[in-house]
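A protein chain is absent from this complex, but the other protein chains hold their places.
Moving on to chain A:
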Amino acid sequence: MASKVTERALNLVKSMPRVGLGNIKDLPTATYKKQVNRGRRQKKKGRGDKGQGSRNTWDPLGYEGGQRPLIDSVPSEKYYGQYAIRRQYPPISLLELQRMIDLDRVDVTKPVDIVSICNTGLFKFEVAKNHFGVNITEEGCDVFAAKINLEIQWTSELVIAAVEKSGGTITTRYYDPQCLAALFNPLAHFKKGLPIPKCKLPPQDALAYYSDPEFRGYLADPEKILLAREKLAQKYGYKLPDLGADPVKDLLLMRKDPLQIFYGLEPGWIVNLKDRCILKPKDEDYLRYYYNVH
């Protein structure tokens, strides 16, 4: 005894017209030749009647009918000097960061770096567009109140003061484009099966910034950073919280090696997601490459 569904299906098939050449669709792999347009109908090739459109006598860009165009009369100024080389740092405000922390998008019990910010899905950057990391802006410096170990690529003095006033620590850190691609999407990088890259030193014009204790550069002298913390607290008039007595001081003082890009992982290692293991190099040459700056 057939069920209602099968009965209905059979009735449908019975009522349909016979299959023939007229009611069959071609396979998806079928190719069609381009329709060649010949004859009286294609006299103008889709260009219309007369005029610049059909005769290809367009005016040059910026032409203003013969009068001196705007783009010729204004003096030049190198606004976009070296635009293809200059580094860019897409911004995120302190307010946004605070909001992400409040909504549990960012885990403050672990060090927060660009990986954590990208993993929220709310911040994206593109290495191909010369984006070299995240720039924390000053909006929300009055309301920021999170004890955080922050590692970013560019910031200003006021932001550093706001973070340190709340009891946190902040470092500015350079990553080269290859490392940034791995940091933006670590999962995709591990799936490729490539070893974790070692981070290169910053280029010459960035070296000054990342060696500066005023900006908490990762290459700066730690002693000078401590002095700079005190000076900044005096400048902005807040009491510098005591790092020594802090219960989470271990977290706040966690730092990556200048060659290292992921916490807990070293350059040269391969993370095997399928077999859930890590492969470490043993060869002399590999170790010499991955554990030295050059």
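Operating definition for what follows: contacts are C-beta pairs under 8 Å (C-beta built on N, C-alpha and C of every residue); 3 or more make two chains touch, one makes a residue touch a chain; residues count from 1.
We take it that contacts and distances are computed from a predicted model.
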Chain not present in the shown complex, as UniProt names it (candidates "Translation initiation factor eIF2B subunit beta", "Large ribosomal subunit protein bL35m", "N-alpha-acetyltransferase 35, NatC auxiliary subunit" or "Chloride channel protein"): "Large ribosomal subunit protein bL35m"
Identified contact with the non-displayed chain, of A:D26, A:D49 or A:E284: A:E284
Residue in contact with the excluded chain [from A:G20, A:G62 or A:G237]: A:G62
Of A:Y89, A:F144 or A:F190, the residue in touch with the unshown chain: A:Y89
Hidden partner chain, residues of chain A it touches: 61-62, 70-80, 82-91, 95-96, 99-100, 103, 105, 122, 129, 131, 135, 154, 200-204, 207, 211, 219-223, 226-227, 243-244, 249-250, 253-260, 264, 266, 282, 284, 287-288, 290-294
